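All protein chains of the complex are present and in place, except for one that has been dropped.
Let's turn to subunit A:
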Amino acid sequence: MTVDLTAPAASADPYAVFRSLRDTDPVHWSEAHRAWLITRYDDVSDAFRNKAFSNDRVRPVLARRKEPSAASDVLGLLAGWMVVTDPPEHTRLRRLAAGAFKGQRIAVMGEQITAIVDRLLSAFLEGDGAQDLISEVAYPLPAIVIATMLGAPPADRDRFREWSDELALVAFGTGGAARADRHQRALRGLREMDAYFHTLVDHRRRALGDDMLSALMARDGDDLLSDDELVAMCALLLFAGHETTTNSIANATLALLRHPDQLDRLRADPDLIGPAVEELLRFDGPIKVLNRWVVAETEVRGKRISPGERVHLVLASANRDPMRFDDPDTLDLGRNPNPHIAFGKGIHACIGAQLARMETRIAVSRIVSRMPGLALAEEPVWKDVLASRAMDRLVVRHS
């Protein structure tokens, strides 16, 4: 048996596949992915602190390239992302970034995020009939939030969305001649992004503000982020904080529509939104799989895993593991405690989790309260991708 998580049936209902893997082969070698699929909560948890598993995956690729190519400088930018580094590089970058994500700093964003959500929803409510909640609300929101937090002028915000798409294209790699052309265009777009962020950094160095980019410039002892590192950080925040949050809002809304009792419960008790969002992230969160590279011989549940191989940590499966969660396939907005790992775990655990929670809480609250007649207008189709749990469209009616 070999499992392919990108087969259409597995994308439509990955949870059935995960259940069978957890039961029959919790550490599964998938020939289709050429990787180990780790599906039980405990094993995924342990993997987060197994030093044989590395996040450092871009630099080795870069080092293998003999000729500098159009892609090299963009890859160079991605190689500096803390999410693809191991300690000690990671420790340094994470410390320097941590100040910008502190509790109070995020908390004050609440009003601004509510205003952005309400503006998008008002436009949506003016439309009639079936409309796509992703393209009109869930997709633009996180890009606007990140652009605002970095202190970019409102007029430039649309470009953040394009760059985010281009980053995803390049970072997830595409291959295939048909995509080569799109790839080239994406690289051109990203060089523009690089120049744009450099200008933004220049401006901010001269006049610090109370935005996140200014906070990222703060010193940690006598260390600080260089201009290039700041530019890479801006790109990472856009990449890591956009599609994830879009899918968090979209998947949460779909789950509520599919569980009308829970939707009613939330409408009757809006204060439930905190635990509700945690449960929605557990139940059908935006990330199915995280990747790790094996750098030393190790063993997981009796299977020998060797350097050069890859492991896929299946977060979406761990979050449905009955050994950890009672009735894992039941959506219970009041679930407590809820130690889900939709934000990962250990040293790379999502640094934007507070912001992501706030965006999802505000968006979902406003969607359900401003659209009492919310209903699905079209059966959604899940994308056949490995890493994320994503729909192309979420077409709904609001009246």
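As a convention for this text, a contact is a pair of C-beta atoms (placed from the backbone, for glycine too) under 8 Å apart; a residue touches a chain by one contact, two chains touch by 3 or more; residues count from 1.
The definition used in the following text is that contacts and distances are computed from a predicted model.
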item	value
Complex member absent from the view - protein name from UniProt, among "Carbon-monoxide dehydrogenase medium subunit", "Ferredoxin", "Lipid-transfer protein" or "Sarcosine oxidase subunit delta"	"Ferredoxin"
Sole contact to the chain not displayed, among A:H340, A:R361 or A:R389	A:H340
Touch criterion as defined above, residue of A:I287, A:I351 or A:V368 at the omitted chain	A:I351
Residue of A:F18, A:F53, A:W81 or A:F101 touching the missing chain in the full complex	A:F101
Those residues of subunit A which, in the complete complex, touch the missing chain	45, 48-49, 87, 91, 95, 98-99, 101-104, 107, 278, 337-341, 343-347, 349-351, 353-354
